[in-house]
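Report on one structure; see the data block that follows.
Of the protein chains in this complex, one is absent; all others appear in place.
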Amino acid sequence: METLIKANNLSIKYPNTTEKIIDKTNFEIQDNEIFVLVGPSGCGKSTILQAVAGFIPADGELLMDGEKITEPDWNRGVVFQNSSLYPWLTVEKNIGFGLKARGFSKEKIQKRVSYLLDIIGLSEQRNTKTFELSGGMKQRVAIARVLANKSELLLMDEPFGALDAFTRFKMQKLILDIWAKEKTSILMITHDLNEAIRCSNKIAVMNSHDKKIVEIFNNQFQGIDAENIEDFEIEKKVDTFRSQILSLINS
Amino acid sequence: METLIKANNLSIKYPNTTEKIIDKTNFEIQDNEIFVLVGPSGCGKSTILQAVAGFIPADGELLMDGEKITEPDWNRGVVFQNSSLYPWLTVEKNIGFGLKARGFSKEKIQKRVSYLLDIIGLSEQRNTKTFELSGGMKQRVAIARVLANKSELLLMDEPFGALDAFTRFKMQKLILDIWAKEKTSILMITHDLNEAIRCSNKIAVMNSHDKKIVEIFNNQFQGIDAENIEDFEIEKKVDTFRSQILSLINS
Amino acid sequence: MKKKSLTISVWAFILIVWFTVTNLGWVSPILFPSPQEVFKTFVGIITHGYNNIPFWEHLGITLFRLFSAIFLAIITAVPLGLASGTSDTFNAIIDSLIQFYRPIPPLAYYTILILWLGIGETSKIVLLYLAAFAPIYLACVEGVKHINSDYILSAKSLGANPWFVFRWVVFPGALPNIFTGIRTAMGVSFSTLVAAEMVASTSGIGWMVIDASKYLKSSVMFLGILILGGLGLLLDFILQKIEQKWIFWKGKS
Amino acid sequence: MKKKSLTISVWAFILIVWFTVTNLGWVSPILFPSPQEVFKTFVGIITHGYNNIPFWEHLGITLFRLFSAIFLAIITAVPLGLASGTSDTFNAIIDSLIQFYRPIPPLAYYTILILWLGIGETSKIVLLYLAAFAPIYLACVEGVKHINSDYILSAKSLGANPWFVFRWVVFPGALPNIFTGIRTAMGVSFSTLVAAEMVASTSGIGWMVIDASKYLKSSVMFLGILILGGLGLLLDFILQKIEQKWIFWKGKS
Partner (left out) sequence: TSTDNNSDQIKIGILNTPNDVAVARNLNYFEKEFPGKQLKFITFDSGVDANKALMSGGVDFATMGDTNGVVALTADIPVKLLWINEICGNNEQLIVKKSSNIKNIQDLKGKKIATPFASTSHYSLMIVLKKYHLEDKVTVLDMDTQNIVAAWKRGNIDAAYTWQPTLTQLQSDGKTLLDSSTLGNWGYSTGNVTLVRDQFLKDRPKDVEKFVKVLSKAHKLRKSNYHLAVKAAAKQTGISVSDADKQMKGTDWISIDQEYSTNYLGNKRNIGQFVKEMQVAGKFMYGQQTISYAPGFDEFNNFTYRFGGDQFWKH
């Protein structure tokens, strides 16, 4: 496996304030890995994601494929908590947005969009206005819009935070399916530990005062439905794992 | 125990549509009981709560203390998902709103507000503007505002839906503490099964097509932290209970 | 609908009071011409025109002035406003100028416009144009400033270059505001219409009212006021319809 | 700040161009009086007044007319607007009347106002009042309609009677809108100022501009325009400050 993102002594502060939000943190995201970031509200999760996206400048080393990240790039697609689809464009046009911006031909765009609509199960809604979709549907379109670019890395900031528990569960499965098919890397933020356990390869934990990632766990339970485990041996392990993470978060 | 709320063949439709959202459902809420309603998005949970609050009219029988519910009343306090505190009033004035509206004396209001500020741990924020509070603080003030009236029933529609997992956990404890102190009844909606299990005496389940409450469970696990159970025997039982509810929700 | 019938009754009531009061001679016909009188004047002006110019020509020239001004305002204020909303430098250059001229009553600078541009159509249209410019400009700046920043960040991280972002995100994102600005501009321009037609005109609805007021022809004044009121409502209604059709996503997200 | 210094440079540049062009005699001094000339006029008017009336009296009478009108508009439009926003019946009665008169250019009905109310202060103040009324009224209706319905439901289920709900929820909830309405009203009224002072005045800043334009005293016209622009900015600035202080919760929730 190769290293896709490398952060070395990464520090971040917002231009309008003096205080450092992130102070000398280190992490790596490998190729084809789902890297999930958890931590209490306000600890700086979104700040890290925005730096990786290239939305805000950072001090220290922050590399993608060995190159410094300086500005947003199609190779790092972002899914926001509130889908941020363009209401003036149809579902199809939203998904094709990145490809059009990058100058692909109509046919190529058409083909890729059809394929993605199929994956997210919204082929029927091709020409629907985005504001007529339900929350879950919107989030699926937002994911497809990012996938269209075949970018190496997906960045997702609490992508399912606004969805109800049941829709959320389905979306987690979708993400895992897509990840298996498209062989992409994902950096995801969540405040739901079960979601983290179900989706990730690695779980990076932050607490409210250290201004950095305090621990990165390898997660052996990817794919598991953490709320409904049949096998009690496994359940015991998951519980221990969860407690471990929780105590670090609250540390 | 006495019956506080009694719904008999309750049907509800919105004035501007023809379709019934709730069709002949039955339930009872007893004195000093926490009654939690769960179900998929759009099944009509909020609709039932609004009817109980007296915000929308209902067909069939809907009684509180044997009397028909026709309009909002201070005896049924409502906590909304987004606190709906009045930003033009301080924390203190928000909490005292109901008492002032009902004509209580300044001293009485003062006393009750101080007591409640103490309970919710915001005595310091007495004169703070509400929009300077964090989400969790706001929700605590919203609960105190309703408690001030000493109403018999609290109605809460996903009161912690907008809070992060960690704040949420604390708020659940607060609710149980208050409930123990103030001896009130609560009708609460949530889409978090663990929250339902932790807080409720009874769990009423709805699914997406029956337009009614399909089952009401007695919950023996009140107070438990469903995500971190030490005792494996209990954990097993909780899991079975949760699966049972989930399968009904998805039926 | 109960509401509608109540509204109609109110207007009917006003008409009846107007009719009664004027026909019983309780008020002087110069202060308050009777409805029949106004209607007769209306028929007369429709059939024979006013001051030897057909009514439709008066209406036409007024609308021509108004629409020319709005059109010019749109094609200049929209680019300037969008630029000013997008670029801080450009904003620093242009914004204070517009903020300064905006509150000045148009009549204050009309004389100077006439001295500069003559008494013809140009000065009239420029007066209306200046009234219309500021609201559209401000709406564009506002529109750009209030675009959901996630929209722009999304576009950038999808690979859009600045021009693409502008064309497909900033512009459509600001459109609802721009359209509101155009409606406001139409209103402001419309209310400047009479002032614009006050000097060296011999046609236009606004001029008609002014001319009538010189000779105290009350029924023509009333008629002109009613026509202007109706016309104002109609224009705004049309703009509203266009808005609903073109800016279908307004208020949605 | 870079932005601020750029803005200052722009104004400095304009001043320099103005100075150069006029002092080299490239334009006629009636079309474009020189800055020194305008400044000299300013000093003259400050010290000796205009038309034998001190400058401060001109300013005072203009502000008196404006503020009287705004004050009257507030105390009438706010209750009517709130009532119209709250009660459908009341809305049906009053709304269409206001929608109808709103677009009519004030100058169209000024003559009729003069016929009805005379040439004194009354007709001037009423003209400004009518211009100010509609924006405040509409803002109140809007304000009431857009109050978070949870606010009202909360209040009811906390035991508030309708009057208490109105006083402590509807009114403060609509206040941010009302204040925006007042600012708009000030703007609209201000831009009607010159029209109001055009007839039978012998004082007021607006009248000064009109009088100067009769005698083609360009430097006075320019000065009047500059004063009106500055005054308009100042008034809006003051209102904005008051708004920030009183409506501290605006845009928060």
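Residue numbering begins at 1 within each chain, and the chains themselves are lettered A, B, C and D in the order written.
In this text, a contact is a pair of C-beta atoms (placed from the backbone, for glycine too) under 8 Å apart; a residue touches a chain by one contact, two chains touch by 3 or more.
Values in this document were obtained by computation on a predicted structure and should not be read as measured data.
Only one of C:Val27, C:Ile53 or C:Val199 touches the chain withheld from this view, namely C:Val199. When the full complex is taken into account, the listed residue touching the unshown chain is D:Ala200, out of D:Ile46, D:Ala200 or D:Ile242. In the full complex, chain C touches the omitted chain through residues 30, 111, 114-120, 123, 199-200, 202, 213-216. Mapped onto chain D, the footprint of the missing chain covers residues 28-31, 50-52, 111, 114-115, 118-120, 199-202, 207, 211, 213-219.
Criterion: only the chains that are shown with their structure count from here on.
Touching chain C and chain D at once is no chain at all. The mean-CA centres of chain A and chain C are about 49 angstrom from one another, to the nearest whole unit. Arrangement of the chains shown, judged by which pairs touch: one closed cycle in which each chain has exactly two touching partners. Residues of chain C touching chain A in their complex: 148, 150-151, 153-161, 164, 168-169, 172-173, 175, 248-249, 252-253.
The residues of chain A lying in touch with chain B in their complex are 40-41, 164-167, 191-194, 227-229, 232, 235-236, 239, 242-243, 246, 249-250.
Within the complex formed with chain C, the chain D residues making contact are 2-4, 6-7, 10-11, 14, 30-31, 88-89, 91-93, 95-97, 99-109, 111-112, 115-116, 187, 190-195, 198, 206, 209-210, 213, 216, 218, 221-222, 224-225, 228-233, 235-236.
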